[in-house]
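Note that one protein chain of the assembly has been removed; the remaining protein chains are unaltered in position.
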Amino acid sequence: MAIRVEDGIALYRAMFLIRRFEETVAEWVRAGLVPGFVHLAIGQEGAAVGVVHALDGRDVVFSGHRAHGHLLARGADPARVLAEILGRAEGVCRGLGGSMHLVDTAVGFWGATGVVGGTIPLALGAAWARQATGGVVAVFFGDGASTTGIFHESLNLASLWRLPVLFCCENNGYAEFTARAEQSPVAYARRFAEVYGIPSAGVDGSDVEAVFEAARAAVAEVRAGGPYFLEVEVARLSGHYEGDPQGYRSAEEQARQWARDPVRRWRDALAERGVAEEALAAVEEEVARQVEAAREQAQKAPWPDLTVLNHG
Amino acid sequence: MAIRVEDGIALYRAMFLIRRFEETVAEWVRAGLVPGFVHLAIGQEGAAVGVVHALDGRDVVFSGHRAHGHLLARGADPARVLAEILGRAEGVCRGLGGSMHLVDTAVGFWGATGVVGGTIPLALGAAWARQATGGVVAVFFGDGASTTGIFHESLNLASLWRLPVLFCCENNGYAEFTARAEQSPVAYARRFAEVYGIPSAGVDGSDVEAVFEAARAAVAEVRAGGPYFLEVEVARLSGHYEGDPQGYRSAEEQARQWARDPVRRWRDALAERGVAEEALAAVEEEVARQVEAAREQAQKAPWPDLTVLNHG
Amino acid sequence: MAEWTYAEAIRQALTDAMAEDDAVLLLGEDVALGGPFGVTRGLRERFGAGRVLNTPISEAAITGFAVGAALAGRRPVVEIMFMDFITLALDMLANQAAKLALLSGFQQAVPLVVRTQAGIYHSAGAQHSQSLEAWLVHVPGLAVVAPGVANDAYRAVRWALRQPGPVVVMEHKGLYGRRQAREALEWDPQWRPGPQLRRPGRDATVVTYSAMGETALAAASALERDGISVEVWDLLGLSPLNLEPVLESVRRTHRVLIVHEAVVTGGLGAELAARLQSEVFDDLDAPIFRLGGRPVAIPFSPPLERAVIPSAEAVAEAVRTVLA
Partner (left out) sequence: MAEWTYAEAIRQALTDAMAEDDAVLLLGEDVALGGPFGVTRGLRERFGAGRVLNTPISEAAITGFAVGAALAGRRPVVEIMFMDFITLALDMLANQAAKLALLSGFQQAVPLVVRTQAGIYHSAGAQHSQSLEAWLVHVPGLAVVAPGVANDAYRAVRWALRQPGPVVVMEHKGLYGRRQAREALEWDPQWRPGPQLRRPGRDATVVTYSAMGETALAAASALERDGISVEVWDLLGLSPLNLEPVLESVRRTHRVLIVHEAVVTGGLGAELAARLQSEVFDDLDAPIFRLGGRPVAIPFSPPLERAVIPSAEAVAEAVRTVLA
């Protein structure tokens, strides 16, 4: 076993938390409780957890519109993230941001954005400014972001100035309802990094251990100086947004994708490696309790008062 | 000799015309007669002439801020181009555009722009719309344009939709006062095309024959379907804009660059290949007379009347 | 009489224009699948992939592509999925599309239509809810229309597709599902997107557009119960701006309230107020009042989101202020 059992269980716990959290959000969306557009990380937990667990307290994370998993992996309080998604005063952003604009600086999560590609250059500037700390700035984005101009301008700048940025592309093969092949002839976004001499790797996002190993190697390279591009190939097991009828892909394809479920796969791997069923069940129960408590807390949380707008 | 003597002389005539034209503009800039920012093509004539002479009447050309040469190579009336640069009513754009915004649809020159990279996507749309004509759309831009987002978005789209676009990068190693190496770790812009599977070539812009051959091959590929990226490595023998004191590069470097003068080199090559000195001198004299006549006509041309603004 | 929704009206206008004129094409992210609000649903099936182009997430390049296609004589309709992302296409719109006719000495024309949707609706958040029409109105060479009801939406799109230069059609996400009795579909080439009288009145003139038309009408109904009679005008065309009928109204009522969803400062209401005071200075009995979005990034939380744009109550209160 490449990683220690405790670490493996920690990865599982973190992934299971994201899964449970997202299932809660999905349930609430169906019940009409969640305002706005909600993009879930179901199927992409391996990327979030594998990468974020390779970072430490010096490091900073940015993300895009599908950010819940990244923030939870970073250690944010699920109750406050849920509260934010509901628009409550106890939310990490006091209800001002919502699902697409999560920030929790206390856990080194500096921001998500609803504009595809929008945080990529921010990560560069933050990385430049924090060079003396030895910290890495990781920025998550989807494969769709690789067709935006800002992505390319940012790769050039990161390479030119050798910035300590970890580019994390979660390639799920879709941008909204349109498959990658209809958006770009370049299947893998890491090809663009290669042109700039940015070291890169691709890894299967359904294998959290592989992601974790790849991310550790990537982070080590970034700390040694200069950017790195890690492309995690993931399966988007939910729709683009929660509620997406997904008429553009067949039921068979959706079913096939479930074979790439990172949570289930890692559970099986741990079991195979001798972790007792009871230990896994205990983790699941604990997470379930945590999410249950978070649900209650978030739903009870008050709406923000209008005066919050005057803060600035 | 790879190309026929008549063709070789035609290339020389076209290059010499641009040179004489640009020298006129430079002289007028020094005399304070030219309004606005003026970017000369001195040293880059081989690119303009070599590429444009590989096009025909079906084809369309776009350019950027350094566009005089492209428009002249396309066959525009030098008097009307000079008049435009002076802001006169007889100018190709009635004095409304100026040096950075030249258009002459009669010769298939659909526009230049002062915003670096700004015409690249226009070329794509024009190419798409004109597919049935068998025409190629060529778009000229500098190496600096390869650091703009719009350049990258456009490459993706051109490749994805297999558009009949000839990307012509005139790589002169500078964007304004800053050398390429300080702007990008990628020395050659054609590297970006390669990622998209866009066929590409680099060619020495000081050898107009080589440019012409490369462009002919490129145009043939585009007519057969899909984009092509031709990078012409040129020497910018003038400053970024006319009047630029060029404190950022040494006198030696500037002198060295003159060894790459495409006009002188092609003259020498023709002489070496047996073209009589008198024949070359005759071309030069004829061009000189043409430019002299254009100067007079342009300087005598009236200023536009304010009513021209109401046309739209 | 049959009803149709605002979204259906836009779809029908696109359908009719595409059927009539081969030069019309659509492009944008997911337009082949209808986009996030289903507006273009079915058009790819009907007109084919050669005229309904799904694009990558490249707002600048697809707008520039559309400019180039327009230069070549096509009539592209490019969809910018949320008006907030017009930021990314603004160089192409303001520096290229809007300027090329003049810069070319009128050798060229750019008959381009940009469809986009604006406005607050169900907590789409700060980067998916803005109304940025004031930016566009400030760009010479761009026309802007902002239909508030289905029939106008149909006509506005048809009109946009006949213009010689670029037009932005600003839709409102909150209106897509709104129904209206469907008027006759004949396209009248004389039609212009001028101010529409939504409700006649005596005591004050309310000038508005897009989704705020409904809010203004709700306020007018409420005020009627107190014997206050308000005239409501829906501008429809934002640039160029034909204010003639509104001026006539003000000459009768002597009092004006301007309402829009966009932030007040630098909003279109400023232009309206500036023109009105200049044109009917002597007829005004009270300062022109502007009501609009609060000067903050649009907050996510539903109660806050509702609070940053004018409510019917706020409109009614503002009318009372104007009448005081």
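Note that the chains are named A, B and C in the order they appear, and that numbering of residues resets to 1 at the start of each chain.
Methods note: contacts are C-beta pairs under 8 Å (C-beta built on N, C-alpha and C of every residue); 3 or more make two chains touch, one makes a residue touch a chain.
Because the structure is predicted, anything quoted here is derived from the model rather than measured.
Which listed residue (A:G8, A:G43, A:G69 or A:G97) would be found touching the missing chain in the intact complex?
Selected residue, touching the omitted chain: A:G97.
So one chain is hidden, and I want to know which residue out of A:I120, A:L166 or A:A218 touches that hidden chain in the complete assembly.
Missing-chain contact among the listed residues: A:I120.
Please identify which residue in A:G111, A:G142, A:G205 or A:P262 touches the non-displayed chain.
A:G111
Which of C:L33, C:A98, C:V145 or C:A216 touches the chain that is not shown?
Residue touching the chain left out of view: C:A98.
Among C:Y121, C:W135 or C:Y154, choose the residue that contacts the chain missing from this document, as touch is defined above.
Considering all chains, including the one not shown, the answer is C:W135.
Even though one chain is hidden, which residues of chain C still touch it in the full complex?
So the residues of chain C touching the missing chain come out as 84-85, 87-88, 90-91, 94-95, 98-99, 102-103, 126-127, 132, 134-135, 137-141, 239, 241, 262-263, 265-271, 273-274, 277-279, 281, 284, 286-290, 294-297, 299.
Could you list which residues of chain B touch the chain missing from the display?
Given the touch definition above, chain B has residues 35-37, 87-89, 91, 93, 95-101, 113-118, 144-145, 147-149, 175-178, 182-184, 247-248, 303-304, 306, 308-309, 312 touching the missing chain.
Would you write out the residues of chain A that touch the absent chain, in ascending order?
91-97, 101, 103-105, 110-111, 113, 115, 118-130, 137, 149-150, 153-154, 156-157, 160-161, 308-309, 311-312
FYI, only the chains that are shown with their structure count from here on.
Show which chains lie in contact with chain A and also with chain C.
Output, common partners of chain A and chain C: B.
Would you mind pulling out the distance in Å between where the CA atoms of chain A average out and where those of chain C do?
Those two chain centres are 36 Å apart.
How many angstrom lie between the CA centroids of chain A and chain B, rounded to a whole number?
So the centre of chain A lies 47 Å away from the centre of chain B.
Roughly how far is chain B from chain C, going centre to centre by Cα mean, in whole Å?
From the centre of chain B to the centre of chain C is 41 Å.
Among all residues of chain A, which ones touch two or more of the remaining chains?
Residue numbers touching two or more other chains: 147-149, 182-184.
Return the residues of chain C touching two or more other chains; collapse runs of consecutive numbers into ranges.
55-56, 58, 60-61
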